[in-house]
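The complex is shown incomplete by one protein chain, all other protein chains being positioned as in the whole.
Every chain is named by a letter (A, B and C) in the order it is written, and numbering of its residues begins at 1.
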Amino acid sequence: MLELYDGALHVSEILSRWYDEESESNYGAYIPFIGTVRSEDGIDGLSFDIYEPILQSWFDAWQLRAKEAGAVVKMAHSRGDVMLHESSYIAAIFSPKRRVALEMIETFVEDFKASAPIWKYDLKDSKRIYARERSTPIKGSGILGGKR
Amino acid sequence: MLELYDGALHVSEILSRWYDEESESNYGAYIPFIGTVRSEDGIDGLSFDIYEPILQSWFDAWQLRAKEAGAVVKMAHSRGDVMLHESSYIAAIFSPKRRVALEMIETFVEDFKASAPIWKYDLKDSKRIYARERSTPIKGSGILGGKR
Amino acid sequence: MVKVEFLGPISREPMQIDAKTLEDVAKILSEDSQLKEWLESAAVAVNDTLVSSTDVVLKDGDRVSLLPPVCGG
Partner (left out) sequence: MVKVEFLGPISREPMQIDAKTLEDVAKILSEDSQLKEWLESAAVAVNDTLVSSTDVVLKDGDRVSLLPPVCGG
């Protein structure tokens, strides 16, 4: 399940609800990853744009991949502004055994960072500045430019 | 922080409280691992013995190791009986960056499985049966026996 | 005619252009010096499916999206 919210995530509510949703599913391991906005470089917060159609198909492919490994993946992300020490991202794996969950949360989070169509902006001095230097070109980028 | 409880863990309370405890610490990543009792082999639940002095010193060494990496480790575990679909174990890493947290939760959980002085019993047909075949000798075991 | 959409930080309104292939799209967009910069780092989707080469024939009404470098989380 993919959940998108305007503004910061309600972390406790989401973690508890996901735990309850799978409480009778007989999964032995539940590993959430919670991403929180850090104070650095004098920012007041972060802001996010999401392109939902491609995020959804990327996530659907991951749900299938998890299912093949006997696991379940859930994700929540913020749209718009998220201030310092608030959370903007939660991903979680449920699986029968710990090894699958430990490996999959890492692979999922890294693929998310490299592929999910989400753009991050620093909120600083009342401006919204694209975090270009921290961003990663999606695989296959540049085919319309020098990389043809 | 190491927390030991009689019986099943209150997962939502623990996950929320730990999140709140570190909400102003400027950690960008929080990764809990939650272990839940699975229905298998006809068990009614699991039961645990803990030897606290050595568990505490093992955990203290991990706190130091986490601190050196700029991270924090927290752990909760059950004593006694935990029934099907209840949770007996939560470990969590907080760190500024995701890579440290992703790597450390895996290393911590695997070292926990291999080293923490906790003994597991299957609850089955009103008996408490040591889960010997699923247990791991602590490193250095056997020095009083054939392995001298 | 195909519609070209610019996602995330490429702050541009969508364009309608006359293009039969992604090569045509590249040629037309690269005439705009500000867009040209983005072409080198952006991924491309046709009707919301990412494509990995320009060897794609476009139909009338297709939608081409440019996705600049991402950073979720």
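A few remarks follow.
Simple rule for what comes next: contacts are C-beta pairs under 8 Å (C-beta built on N, C-alpha and C of every residue); 3 or more make two chains touch, one makes a residue touch a chain.
Please read these numbers as outputs of a predicted model, since none were measured by experiment.
All shown chains touched by the missing chain in the whole complex, by label: B.
Per the touch definition above, the residue from B:S16, B:Q63 or B:S115 contacting the chain not shown is B:S115.
Mapped onto subunit B, the footprint of the missing chain covers residues 35, 48-51, 53-54, 57, 77, 88-89, 109, 112-121, 130-132, 134-148.
Going forward, only the chains that are shown with their structure count from here on.
The mean-CA centres of subunit A and subunit B are about 26 angstrom from one another, to the nearest whole unit. For this pair, subunit B with subunit C, the centres built from the Cα atoms lie 50 Å apart. In subunit A, the residues touching two or more other chains are 35, 109, 113. Along subunit C, residues 73 each make contact with two or more other chains.
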